[in-house]
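Here is the structure we will look at.
Omission of a single protein chain aside, the complex is shown with its protein chains in their original locations.
And now, chain A:
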Amino acid sequence: MTTTTLPPSEKTAPVSAPGHTTSDRARSERKLGWLLAGPALAVMLLVTAYPILQAVYDSLFDYRLTDPENRSFTGLNNYVVILSDRTWWISMAVTVAITVVTVAVELVLGFALAFVMAKALSAIRPVLRAAILIPYAVITVVSAFAWRFAFAIDTGFVNSWFGWLPGIGADTDWFGGQGSALLVVCLAEIWKTTPFISLLLLAGLAQVPEVLQEAAKVDGATWWQRLRKVTLPNMKAAIMVALLFRTLDAFRVFDSIFVMTAGANNTESVSFLAYRQTISRLEIGLGSAVSVLLFLVVVGIAALFIKGFKVDLAQARGEG
């Protein structure tokens, strides 16, 4: 690579003694480690591994909660039913569209926000930091309502404010069509989650060594060249981590769709489809199969990021 990076100068990980001879001390330390961390590990497995295994099992049955007597084994039939149904593919396309659009816009916008925060005068930095945390902290459902009411024909102000734009009038029904409804869903998602990305990118920016920037400047590199050759390569880890988490988070989109469209006009996401099958229609078998399929897709995306883009998960961390 022709990019310019400095070796990480972070604190050193505790070097484990090459243990041919496991001393008593090491053994008791190991035991204590499992004793302390074991409960957390057990709880995590209990609340995720167990349910997904149960879902795999349930998905092999034709099982409706209102009709428990006629529960019968159908093998992979539920999967055949789902994968040959347009509903699944529409929800998949909607989910992918929302994910791609929101993550792409958020990355660019998040960068802009991070740059402003990094350069902002130190006097106003706390104000910016507090402001930017507010969308992150606001409940998704609340944000979805705010955006829905703003665009709605009856309660909204968007139509009267932007009536001068071609195609927008007092009776523009944003939630009446697939494209416009999804546009509003994306806007709400972008507003709510860009701050998280921008904070990760800001932390990444702070890791770019100032020395390299100065050196590039002295060598006559333009702002754009410095961005492409120095800044971006040095914050690759931060970018990939932000991208991974936001992609998987966006792929689970549910709250905004529930509040804004309830899946009307072909705006259903995969999560919403699973919810509708299980909770509304009580089709445990079909709902479980959708859940398992969604899980497999998420695992696939994660694997693609980790193997394909070589995201270093030692540097990644969890954000729900």
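Throughout what follows, contacts are C-beta pairs under 8 Å (C-beta built on N, C-alpha and C of every residue); 3 or more make two chains touch, one makes a residue touch a chain; residues count from 1.
Quick note on the criterion: contacts and distances are computed from a predicted model.
K.L.:
Which protein name, taken from UniProt, belongs to the chain you can't see among "Carbohydrate ABC transporter permease", "Heme exporter protein C", "Isoquinoline 1-oxidoreductase beta subunit" or "Protein-export membrane protein SecF"?
P.N.:
"Carbohydrate ABC transporter permease"
K.L.:
Check each of A:Leu113, A:Ala181 or A:Val230 against the chain that is not shown and name the one that touches it.
P.N.:
A:Leu113
K.L.:
Out of A:Ala146, A:Leu183 or A:Leu232, which is the one that touches the chain we can't see?
P.N.:
Of these options, the touching residue for the absent chain is A:Ala146.
K.L.:
Using the touch definition up top, pick the residue from A:Trp88, A:Trp174 or A:Phe196 that touches the left-out chain.
P.N.:
Per the contact definition at the top, the residue touching the missing chain is A:Phe196.
K.L.:
At which residues does chain A meet the chain that is not included here?
P.N.:
Within chain A, the residues touching the omitted chain are 10-11, 14, 16-17, 26, 29-30, 32-34, 36-37, 39-41, 43-45, 47-48, 51-52, 54-55, 58, 65, 113, 116-117, 119-121, 124, 126-143, 145-147, 149-150, 154-157, 159-161, 170, 191, 195-196, 199-200, 202-204, 206-207, 237-238, 241-242, 244-245, 248-249, 251-252, 254-255, 258-259, 271, 274-275, 278-279, 284, 287-288, 290-292, 294-295, 298, 302, 312-320.
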